[in-house]
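Of the protein chains in this complex, one is absent; all others appear in place.
Chains here go by letter, A, B and C, matching the order in which they are written, and residues are numbered from 1 within each.
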Amino acid sequence: MERTPIAVLGASGYSGVEATRILAQHPRAELRVVSSDRWQGDTVEKRAGIRGVAGRLRYAPPERAAELARECAAALLCTPVDASLQFAPALLAAGLKVVDLSGAFRLADPAAFRAAYGLEHPHAGLLREAVYGLPETGGRAAIAKARLIANPGCYPTAAALALAPLLRAGLLAPDSVIVDAASGTTGAGRKATEDMSFSEVMDDFRAYRVLRHQHTPEIAQTFARAAGRDVPLTFTPHLLPLRRGILATCYARLAAGKTSAEVAAAFSHNYADEPFVELAASADEVSLKSVVGTNRCQIGFAAGGAEPGRIVVIGSIDNLVKGAAGQAVQNLNLALGWPETSGLDTLRGFNP
Amino acid sequence: MERTPIAVLGASGYSGVEATRILAQHPRAELRVVSSDRWQGDTVEKRAGIRGVAGRLRYAPPERAAELARECAAALLCTPVDASLQFAPALLAAGLKVVDLSGAFRLADPAAFRAAYGLEHPHAGLLREAVYGLPETGGRAAIAKARLIANPGCYPTAAALALAPLLRAGLLAPDSVIVDAASGTTGAGRKATEDMSFSEVMDDFRAYRVLRHQHTPEIAQTFARAAGRDVPLTFTPHLLPLRRGILATCYARLAAGKTSAEVAAAFSHNYADEPFVELAASADEVSLKSVVGTNRCQIGFAAGGAEPGRIVVIGSIDNLVKGAAGQAVQNLNLALGWPETSGLDTLRGFNP
Amino acid sequence: MERTPIAVLGASGYSGVEATRILAQHPRAELRVVSSDRWQGDTVEKRAGIRGVAGRLRYAPPERAAELARECAAALLCTPVDASLQFAPALLAAGLKVVDLSGAFRLADPAAFRAAYGLEHPHAGLLREAVYGLPETGGRAAIAKARLIANPGCYPTAAALALAPLLRAGLLAPDSVIVDAASGTTGAGRKATEDMSFSEVMDDFRAYRVLRHQHTPEIAQTFARAAGRDVPLTFTPHLLPLRRGILATCYARLAAGKTSAEVAAAFSHNYADEPFVELAASADEVSLKSVVGTNRCQIGFAAGGAEPGRIVVIGSIDNLVKGAAGQAVQNLNLALGWPETSGLDTLRGFNP
Partner (left out) sequence: MERTPIAVLGASGYSGVEATRILAQHPRAELRVVSSDRWQGDTVEKRAGIRGVAGRLRYAPPERAAELARECAAALLCTPVDASLQFAPALLAAGLKVVDLSGAFRLADPAAFRAAYGLEHPHAGLLREAVYGLPETGGRAAIAKARLIANPGCYPTAAALALAPLLRAGLLAPDSVIVDAASGTTGAGRKATEDMSFSEVMDDFRAYRVLRHQHTPEIAQTFARAAGRDVPLTFTPHLLPLRRGILATCYARLAAGKTSAEVAAAFSHNYADEPFVELAASADEVSLKSVVGTNRCQIGFAAGGAEPGRIVVIGSIDNLVKGAAGQAVQNLNLALGWPETSGLDTLRGFNP
């Protein structure tokens, strides 16, 4: 089968390396262009440890890569917001499908974008056109037709997969939703800071950006779309002394008259046929090690504690796979008309 | 100064070793008796790495140790519930002060004890007499006069220090309290199980006993005492891939008309003079590494996010020190009329 | 293409799970039989997190699995020595190719087997027939024709790949070889012991079985075959606080008149075309993270320090892949006439 040429811009970040690895073994894709300032001229084999055809590809500097990418059918932008804002319009104009992993096109409301990123969105039309790429919460048809897909953030992916089915079914009381989540260090990207040094992070655990994390409006937007109304939200991220994985422990109350059986039914209804969601038998069974290395999300819940109506839903993902590069390839698959699981169903877990 | 003889029963568990280390350097105490089945006959130097007089002490088997302990002024029971229930009455009868680190005397309501431990409490009179030993939440005078002190559990200590001042001041809305906490592995004690093996725990993070952890009624009891009413409570513990430390991220809503300034004032009022509580400038600054190795609790809070009235209070402790052996020595100090910080203010942190 | 049925006995150990994962995605193999006492009746999806056809397979108890395996073309024995000794003869008699991951058939000298395992080898004929399966050190043709392949141990694989080319070329002085190695905890298998508990292993590093590790005679045998003479050997294994990976730091002196250029040439000559060996530019570049998750071995060396003639060769592997299940599949590929890299060239690294 003829393979379709794909570009990965920003290929030296952790998400970019992961996207490179996945596409290098994708049965339909040909990794044609990879960009990186820091690694320009080096081979993919040297930097990402990939052998074979893809391994012989060399990193191009960003501007040059954006030029070369015009021959591709699609591009994954694993770049920061400003670079995504710079490169997306030209790639779209050249006819490529674009999956952007930054926050540049995630927040549909220009005011929300301005508040989060401190600048007026320079491409309001593209912002309107962009489709939020979380297939399991709806919108598969729109993703398949989209030119520009905003790939969700890692925390928002975990939170939305855990709660969207319940919000959509009207099972949760207003004003009751809390997302308490913890992430591995790769969520912060490559960092040369003392704060993220091994000596400071090892054996520690702490919350950060409490009540002011930049992913909060994105989570709120997903929740609002699912619920059909605003969903006030409290979100607390924590930093774990491990490299990969997000566990989101979500708290809510059932709406009046709703039951935990309806919660179970809503999860089954939404996720029974989803290839990348695994419903766990209980909240206790959800773990990072079940999902790290894969594009899967594991979800479990508990109800019936001391507080009537309280439910606890726990979801886990690999922040670099389902929370970034894997989900981007899933969206790419949809956008190019390929089987949704292409290149993703062979990802092995790392347990142990 | 003459030193006072003290016994540590159950000295080979992680809490028992920590109690042994602290008492070996306590300026008023003489570690006179240590008990352990598994280490009987060995020296404290060999097993706990302590030099000097205390290091030459040898572990006695439990029954023999209980006998020898009759010459002591006080005993720390670092034993499981059943052993504490067995040894406490005789030691009390022999005139010792007893600080029990198990759950045997923590739940004042015999029905709550029965529900949690599956047996009728065999010493109802002692249960009534026992004083709950969390000095910072009140009751210092009672602790000082107590014969039998129930040393709080590790999660309950972290949760109570974080929220009791706010509950006491009536600042929190009913039905709004969630305690989401994560602990290092020593909280589970010495374990020879596959579940707690390095290969299974490393690089993982998960919740356990969701909505059914045995510490839940103890936390609820402390909250109820502070609030003067029942406080419905949701508690979710998680297992961290590190050895020591508990971080409790607590969620609540302010009661009608209350403000975050009143929260700050309540913390200052309660804790300004507490030697073992450190008020952090923000929730983000609370970490395990600030407290591990010490008898301190660090507390910070955040308010003013997207949800009006929402507050997030984060507390951290070392589960083996302020969550077990350190707090037991603090209670011992009070019970024997010693300065409350004796032997505890010299504990160094491990950062890094 | 028709797939060939393969059995994995002992599929619930860490090596067995890894073999199951690799074979589930092997383009030529059909995973037909998996055995496990502890998991019998459960699906491979539930226990090993594998979806698709292989995921629906159920673990059979060992005796039953050995029966079912008779319909397979080959079996991987991920079993302990005694079980391998029990099952191998019947499977061979039924016409299967057998790759045994235990130590049952590795030591060609019956006296060495007796010394290492404390029993007379019960199948001396099979022991004579068994072929040691380390393709990169020679013997590919023999492996391809073998009925019974003894898959090398993890430490011996790392040590042999690091030093065999130099011993074969006569570059090393007699009596100068030291192998100092460190392994992740999965090398010890699933363990429910206090010694291997997270609280004991985390943040620690130590040597174990110094000068008496059971892999020593296997390493010595490989070295002797390469050198054509006995090679006195000192081997010290250490336990690392991580799950996967072995780093072997090997010390030797150059034989009289030999140079480090000849060392570099010997490595190039032996390994330039090896798909699973990566020659690093220096000893400093060899790391666990470059190989963990893959079937690769990374090798680098240094010479020219303060001591004339001293060389340090460092090799790294994933103990569960190139050190166990991956190498077993590599041997299976050779034995069944498949491309040597089938099912192995798509294994992704975990960096980070």
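The definition used in the following text is that a contact is a pair of C-beta atoms (placed from the backbone, for glycine too) under 8 Å apart; a residue touches a chain by one contact, two chains touch by 3 or more.
Nothing here was measured: the structure is a model prediction, and the numbers come from that model.
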| Chains still shown that are in contact with the chain withheld from the display | A, B, C
| field | Sole residue of C:Leu119, C:Val210 or C:Ala264 that reaches the chain not shown, by the stated touch rule | value | C:Val210
| request: Using the touch definition up top, pick the residue from A:Arg56, A:Arg128, A:Lys191 or A:Arg229 that touches the left-out chain. | output: A:Lys191
| Of the residues A:Asp180, A:Asp203, A:Glu218 or A:Glu278, which one touches the chain left out of the display? | A:Asp203
| request: Extract the touching residues of subunit C with respect to the undisplayed chain. | output: 175, 178, 180, 182, 199-200, 202-212, 216, 220, 232-236, 238, 240-245, 247, 249, 251, 282-284, 286-289, 292, 302-307, 310, 312, 314, 316, 350, 352
| query | List the subunit A residues touching the unshown chain? | reply | 14, 185-186, 188, 190-194, 196-203, 241-243
| remark: Note that subunit B touches the chain not displayed via residues 14, 17, 21, 25, 49, 51-52, 186, 203, 243-244, 275, 290, 293-294, 345-352
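The rule we apply is simple: only the chains that are shown with their structure count from here on.
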| said: If I list every residue number at the interface of subunit A and subunit C, are over half of them used by both copies, so same, or under half, so different? | reply: same
| note | Note: subunit B sits from subunit A at a C-alpha centroid distance in Å of 40
| field | Whole-Å separation of chain centres (CA-atom averages), subunit A against subunit C | value | 36
| Could you say which residues in subunit A touch two or more other chains, in rising order? | 203, 243-244, 350, 352
